[in-house]
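With one protein chain removed, the remaining protein chains of the complex are shown where they sit.
The block that comes next holds chain A.
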């Protein structure tokens, strides 16, 4: 592993050299491991089906090229040029007059803190269901088993009644993820991704091949890929496509900034980003085939059409519908183990990346090691996670916090980042020149136009639309007081956390840093 030595000018905010990936492959696999998560498996297939089927692929691919990849480039450019965690990178990007931009980085870090505490719970559920697969523990009433027997779900609120079946695997997930995190970038995060990502692909491909040979599989695929062209005239379908790309790629909440900050200075930035983006979408297409071939089998068994099935996305698909299918299927236990094992691996590598954002930020600000960050910060998050999500109200809290953290938190952070970076600080030309100075795939004015104009417009529309829906219609019929506390309260926690962390003193001066290539060198290159 090549590491940099020396002072802050070399890109570190501590006396230690900044960690690095061992090479391009390790970085790419880790970035794919982050992007490929639960949403690829349980969100994309249902969203595609509900928004025009095959026709959805048109706005989906347009969204990938016009927003997903451009914002991914932006994240990579910020992390790679300013070589730090989100708060460090944004502070350095802001320069002398823009040190306050650190708060945007902390806003992203607090989004990751919120996501990590509930995402770990879902990984723990999947791990439990992996073991349940072998004896089909869920029985015939899979919905009743999941909601009542397994999670012991009560009314919306904040319960102190713990559910041991959730608590124990949740603690184990935290122990495992913090052990990896504490081992650092190359020996921890990268090594875990080198193991889990290939395993995930192999396991899921076996599942897909098996699903394709089930009765009714082709009917399922027919439902997924038959285009409804009238959907293309519906703005909500386009918003669904941009949302899917946006949430799926792990962009705009610090992950890709953090990951690219661990690359060496001469690393190719844009070309690997293309590999990551297309790999993420490739896995989504594979997931769509696997899920809808299986749903086609389920519809065939039930003697109904695919359009009559319920629970085809999210938690319902994974923990209610899929177990029911597994129970009816020849070789069901193996199929269930492959499915839930895939969920665990996809979720674990994504959880790692979310926590790396937090760890990296605390390391930079307080001059602590990866191990110290893992033990001190990670343990605190683990306790919060256990207190909130291993109780009888865990499912409802998770559902609510997820809705607000993603649709308000991440979208808001993305709008702020694009507008502040491109319009307020006018850093677009510098970042484009930086990308071109180190990368083999060049970007031009179109990239700045997409990041600075199209992306904020689409994201702003998404944000306003969601705020209107959440304030006028509520969410899932939960009480208003509960949504105020668990939903809007989550946004308040993120905001207060960002402001508080920005106000704290740095252990080492983050501004003792000179970007490479220098601004003058970039101007020379443009001539």
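Couple of notes before you dig in:
Keep in mind that, in the parts below, a contact is a pair of C-beta atoms (placed from the backbone, for glycine too) under 8 Å apart; a residue touches a chain by one contact, two chains touch by 3 or more; residues count from 1.
By definition in this document, contacts and distances are computed from a predicted model.
In the listed set "MetS family NSS transporter small subunit", "Acyl carrier protein", "NADH-quinone oxidoreductase subunit M" or "Sulphur transport domain-containing protein", the entry agreeing with the UniProt name of the missing subunit chain is "MetS family NSS transporter small subunit".
Annotation: of A:441, A:475 or A:506, A:441 touches the absent chain (contact as defined above). Taking the complete complex into account, A:265 is the one of A:16, A:99, A:191 or A:265 that touches the chain left out. Within the set A:333, A:429 or A:517, the residue that contacts the chain not displayed is A:517. Between the chain not shown and the residues A:74, A:186 or A:221, the one that touches is A:221. Residues 2-4, 10, 20, 23-27, 53-55, 57, 61, 218, 221-222, 224-227, 263-268, 271-272, 274-275, 277-279, 281-282, 284-285, 437-441, 516-518, 521-522, 524-525 of chain A touch the missing chain (whole complex, contact as defined above).
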